[in-house]
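Can you keep this structure in mind? I'll have questions shortly.
Here the complex is missing a single protein chain, while all its other protein chains stay put.
And now, chain A:
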Amino acid sequence: MLDGTEDEEKFLAAGIAGLQQNSFYMHRALDSNNLRDALKYSAQMLSELRTSKLSPHKYYELYMRAFDQLRKLEMFFEEETRRGCSIIDLYELVQHAGNILPRLYLLCTVGSVYIKSKEAPAKDVLKDLVEMCRGIQHPVRGLFLRSYLSQVSRDKLPDIGSEYEGDADTVSDAVEFVLQNFTEMNKLWVRMQHQGPAREKEKREKERSELRDLVGKNLHVLSQIEGVDLDMYKDIVLPRVLEQVVNCKDELAQFYLMDCIIQVFPDEYHLQTLDVLLGACPQLQPSVDIKTVLSQLMERLSHYAASSAEVLPEFLQVEAFAKLSNAIGRVIEAQPDMPTLGVVTLYSSLLTFTLHVHPDRLDYADQVLGACVRKLSGKGKIEDSKATKQVVALLSAPLEKYNDIMTALKLSNYPRVLEYLDVPTIRVMATVIIQSIMKNGTRISTSDKVEALFELIKGLIKDSDGTSNDKLDEDDFKEEQNSVARLIQMFYNDDPEEMLKIIETVRKHILAGGPKRLPFTVPPLVFCSLKLVRQLQGQEENPFGDDASTTPKKIFQLLNQIIETLSGIPVPELALQLYLQCAEAANDCELEPVAYEFFTQAYILYEEEISDSRAQITCIHLIIGTLQRMHVFGVENRDTLTHKATGYSAKLLKKPDQCRAVYACSHLFWVEDHDNMKDGERVLLCLKRALRIANAAQQMANAARGSTGSVMLFIEILNKYLYFFEKGNPQITVASIQSLIELIMNEMQSDSTTSDPAAEAFLASTMRYVQFQKQKGGAVGEKYEPIKYEPIKA
């Protein structure tokens, strides 16, 4: 056996040369109207097509050249008949050729003229031609010959409305002809794989797939026949084509032809013949890529359904979904070796289909998922990355379609499908779900839904069994947990009771999250709860006041428990902040004991857990700030708390920090809107204490470095003085302010002080403020009038 492209090129060149030479003689004979020679040389020319040495690709090249020549010959035959040569004689004459291949090419050519002459019914001629072509059993030559036949006959079929239309059954004749040609071509095509040595199988398969369009073209011709209506398609065309497809038992052919059928015939036909079409699927070879075929079908039907609403009843009428669903089940059963990818792709397509066609039938979607779960069960986690992708696509489809997670939550099988994914993918999927919620601003309003949702995203909520998160990137983790936090904010229900249930559900779930997640998930939950508290507080006069099970108190209890869970994790600052938030909320609800309790918790945390000095500073300011706003406390409680706060302030590590905390404490004793909380004396005490600390700081600084930066503290304290002075604290006198100003001036002018532009600017603007108040005149102006200030002259 000769192979190698070089040889092939040579053979092709020789073939072309022979063909051209003979076609030259043929033309000469045509020009001189010499029929005998024309036939002789055309037969010789066509003999070049008898070669077995060319690959289909090269053979095609040769064939096309012959094809062109045959067109000319056909024209000649036509002229010949016009000149009075009997077409019947001509039809016989070309059959005298001894070699079958040229003979049949010529026969087809004359046959074409014969049909045009209408001396015999087209169907008879066609039938004869298609029968005679059986003589070519060589796959490649046969395919090309039959393709030629198909080519010359396609405009001469006895179709309805065609000029070659025959008697009553004319369409079936046309169909019969095309079907037969199709069947034979397919047989030849399938047979091709068995030709030649086994080691060239791959090459042959490639060649075969190059030829597939020759076969597929027949289906296209079928679809173009006007007379093929639905009934005919259903009763004749489809069963016959499928019979051939199924019986050929060839992977390549089955896949290609199924695809062809789906692509060339109208959607409407597919819809009405789903049974038949789908019935064929399980009968295909196990290796056929059936998933692509069915996916294509479902995609087309989906588009069809989407094209107009009028066709939807048809879908219902034929129970398209049930049929597809069954078919997929059967296909999967019939192909036990089908990889998970295939299974999932099928269900994914089906789901897309049902979402398009029956958007109102959630149960269908759920059925699909359920079926998918059943098929996946026993296979363990999906490891194939493509399959995983498909599952993600499958699960994303409902989200995209409905833009509403609520719908997806109704799909009971949804989370069960999710289980088959590997851990990272589950997390990705969960993120997708959350993003979908965020994007659409969906409110999740019942605890059941929350429950379901958490079931879906549990990959994010807690560590899955036996797998560690070591590999997980810290940033990713944060990102994920942040999205969970955002999600928690989306839970909302106007009904407090339901909301409480939601909160309890969320709590249940997030508590399982472990120490790494709690810092992310607890705060949103706390704020969620506080939102509820505020809501209840607004409705305080509601008629259910007593019997409603949802009371702020109860919620606060819950909150306390929630925040307590943080204690196991070293995030005391966070817990403290949350306690303070709660305390404030309790304050607004006039629940003194509760607020006190929260404060106590916060203090305990401060004392026992917060050891870092920076953190202490932050926390003490938070405490002071919160405490300042608390109005619910009785004198005793308040005293205890303020006392403690002041105490903490004074115990800070650095002097300047102490100083600042202490002067902040002064506000605890002067709450603007509550007259019972104005204690000027204690304010002054605080400020004086702050001054002392500032002094001490000054000295310490001097001792340490011979310079000072703490004029700043004095100016800050001056500002406090001015504040309380303006607010009318009787203990703050002009004299005390005046002396403080002088103190500052001295400090700034002392030799040891390096000039500090920031402090100078601060002082200057403070004094500008005083000046400004003076100029206002009236009561305020009078008040400020006595304060004297001589700017430093350098």
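As a working rule, a contact is a pair of C-beta atoms (placed from the backbone, for glycine too) under 8 Å apart; a residue touches a chain by one contact, two chains touch by 3 or more; residues count from 1.
The definition used in the following text is that contacts and distances are computed from a predicted model.
Enquirer: Which name from "Vacuolar protein sorting-associated protein 26A isoform X2", "glutathione transferase", "Dynein axonemal intermediate chain 1" or "Glutamyl-tRNA(Gln) amidotransferase subunit B, mitochondrial" does UniProt give the chain that's left off?
Expert: For the chain missing from the view, the UniProt record says "Vacuolar protein sorting-associated protein 26A isoform X2".
Enquirer: Considering the whole complex, which of A:15, A:142 or A:415 touches the chain not shown?
Expert: Once the missing chain is taken into account, the touching residue is A:142.
Enquirer: Can you say which of A:191, A:234 or A:462 touches the chain missing from this structure?
Expert: A:191
Enquirer: In the complete assembly, which of A:131, A:226 or A:785 touches the absent chain?
Expert: The single option touching the absent chain is A:131.
Enquirer: One chain is left out of this view; which of A:10, A:28, A:71 or A:96 touches it in the full complex?
Expert: Selected residue, touching the omitted chain: A:96.
Enquirer: Since one chain has been left out of the picture, which residues of chain A touch it in the full complex?
Expert: 50, 92, 95-96, 98-101, 103, 131-132, 134-139, 141-142, 187, 191, 195
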